[in-house]
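Take this structure first; my questions come after.
Left out: one protein chain. Kept in place: all the others.
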Amino acid sequence: MKKLLTGNEAIALAVKLCRVDLVAAYPITPQTPIYEKLAQWEAEGVLGGVMVRVESEHSAMATCISAAMTGLRVFTASSSQGIALMHEMLHFAAGNRVPVVMACVNRALAIPWAFGSDQIDTLSQRDTGWIQFYCEDAQEALDTVIEAYRVSESTMLPSMVVIDGFFTSHLMEPVDVPLQEEVDAFLPRPSFPSRFDFQRPAFLSNVVGPKDYFRFRHRQFLDMKTAKRVVAEVDRAFRETFGRGYGVVEQLYTEDADLVLVTSGALTGTARVVVERLRQKGEKVGLLKVKLFRPFPKEEVRQALKGKKKVGVVDRNVSMGCGGIFCEEVKAALYGVDEGPKVANYITGLGGLDVPPELVEAMIEDLEQREVFEEPIWIGAI
Amino acid sequence: MELKDIVPVSEESTVFFKTGRWSPYKAAFEEKISPCTEACPVGTDIPEVMWYVTQGLFDEALALLLEENPLPGVCGRVCFHPCQGACNRLDLDKGLKIREVERAVADLGKALPQAPVSFRDVKVAVVGSGPAGISAAYFLRKLGYSVEVFERKGQAGGMLRFGIPEYRLPKAVLERELQRLIPLGIRFNFEVSLDGQGIERLLGEYAAVVLSTGLWSPRRLGLKGEGLKGVYYGIHWLSEPPKLDQAPRSVVVIGGGDVAVDAARVSRRRFPHAVVKIVAPEQEGEFPALPEGLSEAVEEEIEVIGGFKPLEFRGDDRLKGVVFERVRVQKEELSGQYLFIPVGGIMELEAELAIICAGQTFDKRSIPEGVLGEKGRPLVDRYGRTTLRGLYLAGDLTASRPTVVEALSSGKRVALAIHAELLGEDPEVLFSEVRLGEGKGISFRGLNGKHKTLRKVARPKETARLLVERVWDTPEPKRLPLGERISTFLEVNLGMSESQAMEEAKRCLVCGKCVKCDLCFLCCPDLAVIKGERYRSDEDYCKGCGICVEVCPRNVWELEG
Partner (left out) sequence: MDWSYLSEKFPEEGLRPGHFACPGCGMALAIRLVLKAVGRCIVVAIPGCNAVIGNTFPYSAFHYPAFHSAFEIAAPTAGGISRGLKLKGMGYVPVVAFAGDGGTFDIGLQALSGACDRNEDLIYVCLDNEAYMNTGIQSSSSTPPFAWTMTTPLGRSGVKKRIMEIVAAHRIPYAATASIGFPSDLMEKVKKATEFRGTRFLYILTPCPTGWRMPEHLTIKAALLAVHCKVHPLYEIVEGNYRLNVMPLGLPIRDYLSIQGRYRHLKEDQVEVLQQEIDRDWDRLLRLCQ
């Protein structure tokens, strides 16, 4: 059934459809409509789960983690400062192997204070061990929440479903909403038991020595590797059930392209339009959308980009002293590839700076002419 | 996917770690002697007595008292209670009123002393039926001997009957105490006087003879006018009160001991309108008499004057007054004797009656030859043996301080010494079993080896005393109203009721004995106290912190290592 929904509403609806047991959240722009929508449904008695209105994002994640340990399906959402505040807890959740799903509505991190979309808040958490999905629009956000629960509950690794603040979160679009029965069939009730076992009482997640730490971390690393395969499988199953799928990356006209733009998130939508237009003009350009950021789809990226002449990675984020984070990951994936492309890094869109089609075209033009690829190119407001 | 493979799941118990190995120190359970029992000359197991009383088991309590003391009802009234002065509760609030509880047990409980039914084929003679003689007879009987007591007067009791006034120790009570002893089968021969030769004859007929005739001869001062009419001696005044043709208007009692206090209080009752004064050479507050007796005397309008020694008795043929000089008391280092040094100042008191209470001594004629030493005092060793084989001395004859309980203890001592001699054993073997700590007390329970494991005296730590919560005291037993006291010889101390005694007994900390209160068990951070018949510490886990030692209200834990 199609409904006109904002990205936030779509996420909230997905949470309801997934029959989440417990939501612990704290308000922050631009996530608040998710929180409010769920609270409204709880008040109406239709949510099915319980809302815990905590006093900080750190406590939100803490509550989610321990509730998940009893076998509950849990959810939280945050942005920017809130995600940063719960950083400690993100490591905690991943290391504790609890299947928490969190919606992240990208927003710039202070200082300077800004409210628009910027991927730095979620990308700053890339080392925490969370699976990260970057969604392009409201439909993808809804679908990805459903997939994320299935992925997380089978890998026992938490995942983030990321959308752009305001561009996706607050803009409406038609969204195909699956039926409750369909979602129930795709995503049964959680089957992981409570860890608090009185038959075999144990002190859970207590201090380990270096050897055991190494062992557990290795196991987590391997499980993250497996997670990529699981993501692909779940997405395939989703496609079979609902007729829509996203893969871990999406390639548009990349096979014979000379220039490929690599994007993620909402500006992928803009880039699609530009690439289509240029293709019609006969230009050999292509688009690679990276959806799964963690675990990073190295194979798929190499496959898509090797043999290309030039690649422009568009980053709505920057890692100071380095460059755009997607670009660094792409370059690392391309390391050692024979006939590797030259890679340019376009840093744009920070803090919600608009990236209109003209700007995308300008990036492609620049890429075409570029000879020097050392430094990231800051483009859009300079 | 198994949980234990992806996160730390710690199921193994820490009991694996024998943390006791951290420290060589370990808590050791060790029951101890209570300080009150150590101080008691007859070695009464006071905490156990209190334990019975808290449960209302007065009969059992009395049976326990009788194991060590033939006359608990007497001691419960007149003992100078060294136990109370040693009570661990003194630092907390007030010491336990042990004597009052003992009296209540003797008055309210019903029990008979235990003794073997059959007699050994050995007979022992006891001369004198005061507390020492009765005690000697009692314990010899308990050891199985056949005993014959020879008493000069017509009734048993000695000083108890003839020296302690009715208002302190009613004759009815003394009778009751003595009646309890009848089933033991001790034979009493009254109105039999024996001199030194008579006693030597007894030595031929009996396996041993105990001489416990006491001190009945008053010490004379040798002062001018001491022979005047109206001058009496304390011991006579109490044991054979003379009839007077006229009530004196003023009475002066000379001396600071219990005999002086009793003489004054008897005078007060006989002469309600007289001015009665006690004058002693010691400073007020340092009189040898029991403070409680002195304060009762003061309540009965007896004036107490300290720091004066008599110089002479004035009068024609009747006493008119006594002259005193001011003195201070000095204890001689070497001899331990007290000297009264004049410091200048005269006091003359009006007196129609004077009672000299300067102590008593023995009648030399009643002691066999050879028993007395150079200084004219009886020669006796620590077991009561004299130079004459088979002759033992007990009671005031041997004591440096004549008290009832020490007399009882001394009777017990000679009984044990006689038993050792008749068995042909070194007395020290038996005596080492009956001593308690550093005290002079003798406890017959020790004969079963009961005291062997008791090496120390219980002194609960300050923490234990803090734990005992409220500062708590029970009221003193009621006394007879003053009006009745002065005009009658009725017993002044009315004693405790059953519930009062139980309340007071509850205050007893039961020092030295584990009562399984579980405090140590609950206060051990390492769960290293193992409960059972006898609590002990688990060496595997005891880190030797010493908390149990610190908190135990009975002080039965020690730290070793």
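For reference, chains read A and B in written order, and residue numbers begin at 1 within each chain.
Simple rule for what comes next: a contact is a pair of C-beta atoms (placed from the backbone, for glycine too) under 8 Å apart; a residue touches a chain by one contact, two chains touch by 3 or more.
Keep in mind it's a predicted model, so treat the numbers as computed, not measured.
Trainee: For the chain not shown, which residue from B:Asp381, B:Glu462 or B:Glu484 touches it across the whole complex?
Mentor: Result: among the candidates, B:Glu462 touches the missing chain.
Trainee: Touching the absent chain: which residues on subunit A qualify?
Mentor: Counting over the whole complex, subunit A touches the hidden chain at residues 21-22, 24, 50, 52-56, 58-59, 62-72, 88-89, 92, 194-198, 201-209, 212.
Trainee: Quickly run down the residues of subunit B that touch the omitted chain.
Mentor: Residues 8-19, 22-23, 461-463, 466-469, 471, 509, 515-519, 521-528, 531, 538, 540-541, 543-547, 549-551, 553, 559 of subunit B touch the chain that is not shown.
Just so it is clear, only the chains that are shown with their structure count from here on.
Trainee: Taking the mean of the CA coordinates per chain, how far is subunit A from subunit B in Å?
Mentor: Here subunit A and subunit B have centroids separated by 92 Å.
Trainee: List the residues on subunit A that touch subunit B in their complex, please.
Mentor: Per the touch definition, subunit A meets subunit B at residues 95-97, 156, 195, 200-208, 212, 216, 219-220, 223.
Trainee: Would you mind writing out the residues of subunit B in touch with subunit A in their complex?
Mentor: Counting only subunit B, the residues touching subunit A are 1, 3, 5-11.
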